[in-house]
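The structure under discussion appears below in the form of structure tokens.
Entry: chain A
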Amino acid sequence: MFDAVINNISYLMGGYWVTIKLAFFALAGGIPLGILVGLGRISHNKWVYYPVTLYVNVIRNIPLILVIFWFYFVMPIIIGSPLDPFPSAVISFIIFEATYFGEIIRAGYQSVSKGQIEAGYSTGLTYIQTTRYILIPIALRRMLPSMITQSIVTYQDTCLAFVIGLPEFVRRATIVDTLEVRSIQLFGFVAIIFLITCYIASTISRRFEIKEQEGG
Partner candidate 1 sequence: MGLAYEFDWSVLWRNPYGMYLVQGIWVTIKMGLIGWAIALFLGVIIGTMRISPWRWLRFLGGAYVELFRNIPFLVQLFFWYYAGPMLFGASLEKSINSIIGLNYYVAIIALGMYTASRVAEHTRAGFSSISRDHYNAALSTGLNHPQMYRYVIIPYALRIIIPTLTTEFLTIFKNSSIAMTIGVLETTFMSYKIDSETFHGLESTTGACLIYLALGLAVVGLMGILESRLKIPGMIGR
Partner candidate 2 sequence: MIQIRNMSKWYGNFQVLKDINEEIKEGQTVVVCGPSGSGKSTLLRCINALEPFQKGEIIVDGQSLTDPKTNKYEFRTEIGMVFQRFELYPHMTALQNITLAPMKVRKKSRKEAEEHAMRLLERVGIPEKAHEYPANLSGGQQQRVAIARSLAMEPKIMMFDEPTSALDPEMIKEVLEVMTGLCKGGMTMIVVTHEMGFAREVADEIIFMDEGSIIERGTDISFFQNPKSPRTKDFLDKILI
């Protein structure tokens, strides 16, 4: 029934490990850059605001697959020598996902009402205290569910590194498939692994959403 999967399990799971590593680096770079992007998007300095806004709006209108290709072509020109697919893919993911994380952070910030901030000042808190004890905690709670959702999306997105020949999970499944021609079980297996992991993660994220509502 699952012969092709079982016979090649270590090869396939090796690919899954590449997928995990890709997702890890994409998030480890994408979220911090996303925070900067989010700050840029709420900045009052037009020299910051307009360039960041341009960056966000351009990237968000381009398919990820094309961003991956583009960096794959442009990196050798910038650094002067051919670049491995892995770092090239990681850079594309960071640049791409940061725009999405940035927009989540901006929305979270803007969801904090003026009244809540003024309530802070009115009790005698300083600007830094208000930011630290009121603005950031409220905004963080608001954006946590979307941040988790976007992290799940990032994890799913990493399989597009397939197109520059990176031997990640899906690429390895297709390689096994060309040898064994067991498409149903191979792609079924990949699908189930993603389904289970993403389902668990999104269930956790929904927990946070419910908590937030209860917290009023």
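The candidate set was assembled so that all candidates are chains of the complex that A comes from, given by their letters.
Simple rule for what comes next: contacts are C-beta pairs under 8 Å (C-beta built on N, C-alpha and C of every residue); 3 or more make two chains touch, one makes a residue touch a chain; residues count from 1.
Predicted model, so just to flag it, every value in this text is computed and none were measured.
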Item checked: Complex partner of chain A (touching, any copy) among 1 or 2 -> 1
Note to self: Could you list, by residue number, the parts of chain A that touch candidate 1 in their complex?
What the structure shows: 58, 61-66, 69-70, 72-74, 76-78, 80-81, 152, 156-157, 159-160, 162-163, 170, 173-174, 177, 183-184, 186-188, 190-191, 194-195, 198-199, 202
